[in-house]
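Removed: one protein chain of the complex. Kept in place: all other protein chains.
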Amino acid sequence: MKNQITNALSDFFFEYETPRQVLVRNRRVGVVCRLIQLGVLAYIIGWVFIYEKGYQSTDTAVSSVFTKMKGVGYTNVSGSERVWDVADYVFPPQGDSSFVVMTNYIITEGQKMGKQTLCMFLFQGQMTGVCVEGTKTCEVLAWCPVEDDHNIPDPPLLMSAENYTLFIKNSVTFPLFGVTRSNLVEGIDADYISKCLHDPKKAPLCPIFRLGDIVKLSGFSFETIARVGGAIGIVVDWTCNLDVDVKHCKPQYNFHGLYGNPAETDKARASVGYNFRYAKHYMEDRIQKRTLLKVFGIRFDIIVQSLARKFDIIPTLTAIGSGVGIFGVATVVCDLVLLYLLPKREFYKNMKFKYTDTHTQVSSFCL
Amino acid sequence: MKNQITNALSDFFFEYETPRQVLVRNRRVGVVCRLIQLGVLAYIIGWVFIYEKGYQSTDTAVSSVFTKMKGVGYTNVSGSERVWDVADYVFPPQGDSSFVVMTNYIITEGQKMGKQTLCMFLFQGQMTGVCVEGTKTCEVLAWCPVEDDHNIPDPPLLMSAENYTLFIKNSVTFPLFGVTRSNLVEGIDADYISKCLHDPKKAPLCPIFRLGDIVKLSGFSFETIARVGGAIGIVVDWTCNLDVDVKHCKPQYNFHGLYGNPAETDKARASVGYNFRYAKHYMEDRIQKRTLLKVFGIRFDIIVQSLARKFDIIPTLTAIGSGVGIFGVATVVCDLVLLYLLPKREFYKNMKFKYTDTHTQVSSFCL
Partner (left out) sequence: MKNQITNALSDFFFEYETPRQVLVRNRRVGVVCRLIQLGVLAYIIGWVFIYEKGYQSTDTAVSSVFTKMKGVGYTNVSGSERVWDVADYVFPPQGDSSFVVMTNYIITEGQKMGKQTLCMFLFQGQMTGVCVEGTKTCEVLAWCPVEDDHNIPDPPLLMSAENYTLFIKNSVTFPLFGVTRSNLVEGIDADYISKCLHDPKKAPLCPIFRLGDIVKLSGFSFETIARVGGAIGIVVDWTCNLDVDVKHCKPQYNFHGLYGNPAETDKARASVGYNFRYAKHYMEDRIQKRTLLKVFGIRFDIIVQSLARKFDIIPTLTAIGSGVGIFGVATVVCDLVLLYLLPKREFYKNMKFKYTDTHTQVSSFCL
């Protein structure tokens, strides 16, 4: 018994089977098949491996973004001068990845709860039920005076926002590869940051952006977007090949309008128009009052887009393995040509196949 | 020498090897093997290609969301009427993808820094060290009067929130395919938006949602969630087949409760209960005071879920290649049956194999 197992094992280890093949010496079939095979090989090596980097596995990053605005705005509305600093024009103040820079506003000061007769179509409060007959007006409870937002200031009150600067800090981690990168890459140190200004050509890695430049690169007119507001996406693109030194893994910055309606022809116009209402509450003479701001501004969304690739044995061998399979398909195609299309197909069939049943005894006798 | 290379090349190009095969004429084996092969073929074509669309590569989107609430609330607490507009009940005001709509509150007005003797268990401040013996109370420095949040108003003060509407703008980009879509798809123009209200059946693409509808579709009772707060996820699902016209790439909206504890049986109840404290600071008589709001509300998280698919040569050929491999496995299975299970197995072995060593000389003589 033990002997039998040993024999079977030695048989298994000392034997090796290799398929028997017919070597077809036919110029036409040979050239066609070799070309097909070379094509498959070129596809596997050239396309899958070199061009698409099929030997790499991919990963997207988890990321974290912090922003900081700089700059001072100035308004002079009918003689009343005012300065706007970061604490006044950025919403929210704490440096989120999505924030709004106020560029225009309609201010309604000293609002308090009160009852007012209003045109129904301006309705901004709770109806008291007292309606004035014939005039389509009713008495409503509302914050009075009611905001009048029919005229958006033109030119925008805070055109100076064009010169504000935005500083972006972004950190990405590719968990699969254990790689963490910051947009303050090698060479972008405190010294460089204190002087630089982002420019797609001259300073593509500088993380300080002038608002006017961002808007221009997104294809908008600053004056339009500043007047009625708009939404702009700042894409930080991390496309990294981690097979080369990690220091080549650098961000690229792109800018484009958001929320466009593809049905409209003028894509830029579609993204324009962004506002929200914001109230500052205070007490005056023991009465609760508020200052209502209808804020028109540019909403910036920092969108981190990432794709890292690194050599991995699994996709490599999967690509090779399935490449071999494709090779098999090439052989099947050639066989079809050989066995069904060529004039000498019967001869090749006899060469290739051996039959197990009686009516082919003759042909299989010595083949 | 040059001649030799030319010969080798011409040999290589004009020759073509194809495996020799035994054509086994055995009904049982034939049927079994053909069925296995047809099964594999059906799997590859039917399952991998048609059902799972294995010829496509996939990508998830980077996205950006903007929200806007509309509606006016009204409260009448012991004769004091008040109107709540968007600037009062949405936190934060600027239209983020995650925000809270206040539906109930406990207000503590006119808080100022002071010392107060408090029950230890209500402790909300800094102990001064002065404790009243025997009563388990100590003097603490705190914002006085201290908030009393034992009784949550019932019914909720802002039940009118049920009729507020939410407008969602969402833009997605599939970077791999270079496709950008907005939830304002073809046909959802300004005109339609001004009139429509989302309904899963009648108006599934309308981006205007009534709060009461959202809560109902999530499986909650509006009154419960409005009283103690809750968290609801609004999933915008972009599952797109980009091989067909891009205009068929449309969002689907789903609603469900968030943060449920799976251990609890009543999943809906688990998600209920959301509040935070918010203070409005002001000066009165040169003293800093604040109005503290314990806000109960519905926290909405707009969650963008995306999966786009498009024809790609790599997964196609990988699927074909590995399908050929699976075919090989089918052949191996059939061979095992043929060589080890059939009564005539020795005959088939001799047909299939040729041996290279002496003791098989006889059998290999004419095979």
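Just so it is clear, A and B label the chains in written order, and each chain counts residues from 1 on its own.
Going forward, contacts are C-beta pairs under 8 Å (C-beta built on N, C-alpha and C of every residue); 3 or more make two chains touch, one makes a residue touch a chain.
Treat the numbers as computed from the prediction; the structure is a model and nothing was measured.
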item	value
Chain not shown, touching residues in chain A	12-26, 60, 62-64, 66, 68, 72, 74, 81-83, 85-88, 92-97, 169-171, 173, 175, 180-182, 184-189, 280, 282, 284, 289, 291, 313-314, 317-325, 327-328, 347-348, 351, 353-354, 366
Positions on chain B where the hidden chain makes contact	17, 19-27, 29-31, 33-34, 43, 47-48, 52, 54, 60, 91-92, 98-100, 113, 124-126, 141-143, 231, 233, 235, 237, 258-264, 274, 276-279, 281-283, 290, 292, 295, 299, 301, 303-305, 307, 318-319, 321-326, 328-329, 331, 334-335, 338, 351-357, 365-366
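Note that only the chains that are shown with their structure count from here on.
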item	value
Turn needed to bring chain A onto chain B - CA fit, degrees, nearest 5	120
Chain A and chain B, separation of their C-alpha mean positions in angstrom	17
